[in-house]
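Take a look at the structure below.
Of the protein chains in this complex, all but one are displayed in their positions.
For reference, chains read A, B and C in written order, and residue numbers begin at 1 within each chain.
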Amino acid sequence: MINVALFGLGRIGQMHGENLHAHKKFNLKYTFDIDKNLSKKISRKFNTISIDNPKIAFKDKNIDVVFIASSTPTHINLINEATKYKKVVFCEKPLDLDIKKVNICKKNIKKFNPKIQLGFNRRYDPGHNSLKKDLQKGTIGKLEKIIITSRDPAPPPINYLKVSGGIFKDMMIHDFDLIRFYLQNDEVDSIYSIGSNVSDKRFNKIKDYELASCILKSKNGVQCIITNSRHCSFGYDQRVELFGSNGMLISGNKNENETQTFTKNSTSQKKPLLNFFIDRYVDAYKLQLDELASYTIKRKQPISSFEDGRRALIIANAASASLKEKKQIKIQF
Amino acid sequence: MINVALFGLGRIGQMHGENLHAHKKFNLKYTFDIDKNLSKKISRKFNTISIDNPKIAFKDKNIDVVFIASSTPTHINLINEATKYKKVVFCEKPLDLDIKKVNICKKNIKKFNPKIQLGFNRRYDPGHNSLKKDLQKGTIGKLEKIIITSRDPAPPPINYLKVSGGIFKDMMIHDFDLIRFYLQNDEVDSIYSIGSNVSDKRFNKIKDYELASCILKSKNGVQCIITNSRHCSFGYDQRVELFGSNGMLISGNKNENETQTFTKNSTSQKKPLLNFFIDRYVDAYKLQLDELASYTIKRKQPISSFEDGRRALIIANAASASLKEKKQIKIQF
Amino acid sequence: MINVALFGLGRIGQMHGENLHAHKKFNLKYTFDIDKNLSKKISRKFNTISIDNPKIAFKDKNIDVVFIASSTPTHINLINEATKYKKVVFCEKPLDLDIKKVNICKKNIKKFNPKIQLGFNRRYDPGHNSLKKDLQKGTIGKLEKIIITSRDPAPPPINYLKVSGGIFKDMMIHDFDLIRFYLQNDEVDSIYSIGSNVSDKRFNKIKDYELASCILKSKNGVQCIITNSRHCSFGYDQRVELFGSNGMLISGNKNENETQTFTKNSTSQKKPLLNFFIDRYVDAYKLQLDELASYTIKRKQPISSFEDGRRALIIANAASASLKEKKQIKIQF
Partner (left out) sequence: MINVALFGLGRIGQMHGENLHAHKKFNLKYTFDIDKNLSKKISRKFNTISIDNPKIAFKDKNIDVVFIASSTPTHINLINEATKYKKVVFCEKPLDLDIKKVNICKKNIKKFNPKIQLGFNRRYDPGHNSLKKDLQKGTIGKLEKIIITSRDPAPPPINYLKVSGGIFKDMMIHDFDLIRFYLQNDEVDSIYSIGSNVSDKRFNKIKDYELASCILKSKNGVQCIITNSRHCSFGYDQRVELFGSNGMLISGNKNENETQTFTKNSTSQKKPLLNFFIDRYVDAYKLQLDELASYTIKRKQPISSFEDGRRALIIANAASASLKEKKQIKIQF
């Protein structure tokens, strides 16, 4: 059994807790949250030791994995500590909102030969992931275009939005990473982005955007398009299209169920899309844990790394710069 | 150019007239209808000679094809005459409602080595027809099941229904023929049928059915299911499913256009199905004419023959018998 | 917590064990199997008391639910005992292969005011179940046709097939039940059935069928079609179509994932269907347990009862009779 200490017991932390608890290879030993009441409640639920001080987990030689699901500003410190103590680290995205802090961390932890898996869950989604496999098999020949549609059912609360880092760092960062996932031996070279607010004018006040679109170009000339929206009336719209010299691959949406309705005015009417990211990516979150287990036991490199987190953040910063300067920004990693 | 005499200028006759007129290989020379005014009107439209007496066409040595689109009771006589004069004959379905008359005709015309193409338009539909080709290529291995759904948008007028011969001879005859089309070297062996009226009780009065279903079994054990309805709120529902040892083939419906609507309550909502048989089978009617041209010029056997018409009628009679006797009826051709 | 004793630890028993173990409202206390080694192994896995004698569970006043997942011939005896001890009973389908035993049981247990939920899992499938809700809402007007396609990916082992009771009692019984589920205040009135073996001739030897089809008619004239196959190359084909005076509802298949491939020769190519009934009906099995919990705690009547199991078996017997006698069989419940 792999012993785990879980940091952060909010919505996503609890979900990871459930999955770790149910997973045959993990033993959830410690749980920690700055909210002590929450910490105790969750510890009872999963039968863990609730700790007040992260050090307890770091110093426990039986702890194999430090699982970071706490708020973004705490990530880098926890990574620093955990790598020092030679733990395998799982860290939720994003690493941090400040690329400088991430770069310093990168330098600092190098000497510990760090083992860090990043929480880019979409790489693990059975649909999105199978596109990569088909691409590698050569099903569509040479990759020429990547088109990603990502629309949340509804915006998070305004208080969250204010500290989120903006649509590029908070939301589109998933899509930047997904593009790099498909590019493989190629890399993002430039970006252009726009943002606008058409329906929900609250975003103007916090200098953020409900709608954003980007065009990225890879070193090999692959054209990548991302279109994001903070709202989507028909559910959680998550699609990927890969176009190549010999074909096209599409990873589509998941509906509430597989029924269709035919009436006088319309046919083949399907149910709305799954509305919640935890439902939509339920399998991805589980497969992510399987990989964490392989990483811990067999040292099999995970498909999502610290460096992937760093690069996605660099692209997000370039997206913001492009929006301000109204021009193409060259990416430097 | 192939010279044609067209008999019958009702709705379907006019449609054939349009297609013959537009076809590069046909010259529509004579048109005939018992309604003389209609006959004159249509003759002006297509620039044909309107004739009062069918004999004129039969005796004209330049006439290659006699095209029969008149009412059902006139078919057999016109076939008798046309074959005597060595014309190539195209005849709309059904041959007749009385199998005895058809059998006598079969005997009578044998000596003329008749050339007759029957108007089973669905055999020519690009979708339904491509299933046959895929079946022959072995795409789905051994054929095991044929499932046909056929639903008209709305019932014809009650006066038509009264003389239609009933749902099996008037409507399901198309499906009986389509089953034989896919069975190829196999043949229908038995049938069981039911009929009922759930919503439109007018059918009770004329001793006919708005809903009918059949199970047929072939000599090789292929199970065939037909489901018919005289009404269909969402359009003209025309589907074929072939199930085999290695796969399945489906020929689906045609929608008004290829758009989809996504809203709060439903997704992927398509437009209604094409509502009218002439729209739905527009390509089939044209391909039917192409085959008539090949038949006339190159003596290439058409895929739909007099014997196909005769056998479909025999099955329709067996369907009626099964319904009455509440048991399986063995088919004898 | 609801205390449960689980009988039968084969494939389906273990699956129920997993679900009961994971369910928040159930405490899996006892497990029993005639294979003692298996019993011990599973008891360790789920941390239960492995019992040698079912009586232990029946006599334990803390046991609320007797969960029967053992082999078919043991069902009736366990029901007799469990109802005597006032337990809530969950019983897998079919109740038994012999309708006489079922009828006697019905009489015997009546005095105990039995609480029995039957394992017709498909009634709980989110897709199939939502069709019923839409039907009740009047989405398609009056129900006129029910068409069920049910094809297993591959036949069970021949040894299982020999004692299975045949395709009607073992496989199509699910579909007979589903038809009754949709008919609601209506009831099945007559049936006609055929069976045949086209590809897998082993079925001839055991006097069973790889392919079967039925037409049933309800008292109100609803036409019901079932088509079964013991094999299906492209996965587990499970579809329901409800046709009504104002529309149509379809519950479709589940694919391995939501991807599509477009290449030179084909477009919109999807992945194969889910191949295993436990994967396909994973949600149904969980929802079934939710209902069992409500039944136990709140006495809320489940949607699948002993009487449903008895009636499905009567229809299956009628299907066999029809096949032998080659005629429509009137159903008497």
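Rule of thumb we're sticking to: a contact is a pair of C-beta atoms (placed from the backbone, for glycine too) under 8 Å apart; a residue touches a chain by one contact, two chains touch by 3 or more.
Since we're looking at a predicted model, the values are computed, not measured.
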item: Absent-chain contact - pick from C:Asn47, C:Asn159 or C:Asn265; value: C:Asn265
item: Candidate in contact with the missing chain, chosen from C:Asn77, C:Asn197 or C:Ser233; value: C:Ser233
item: Option touching the unshown chain, where A:Tyr192, A:Tyr281 or A:Tyr295 are the choices; value: A:Tyr192
item: Where the missing chain touches chain A, by residue; value: 141-145, 147, 149, 151, 190, 192, 194, 196-199, 211-215, 217, 220-223, 225, 227, 229, 231, 233-234, 237, 243, 245-248, 326-328
item: Missing-chain contacts mapped onto chain B; value: 22, 126-127, 130-131, 134, 139-140, 246-254, 256-264, 271
item: Sites on chain C contacted by the missing partner chain, in the whole complex; value: 233-235, 253, 255, 261-273
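Assume only the chains that are shown with their structure count from here on.
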item: Same or different residue numbers at the chain B/chain C copy interface, by half rule; value: same
item: For chain B paired with chain C, centre-to-centre distance based on mean C-alpha positions, whole Å; value: 42
item: Two or more partner chains touched - positions in chain A; value: 253, 261-264, 271
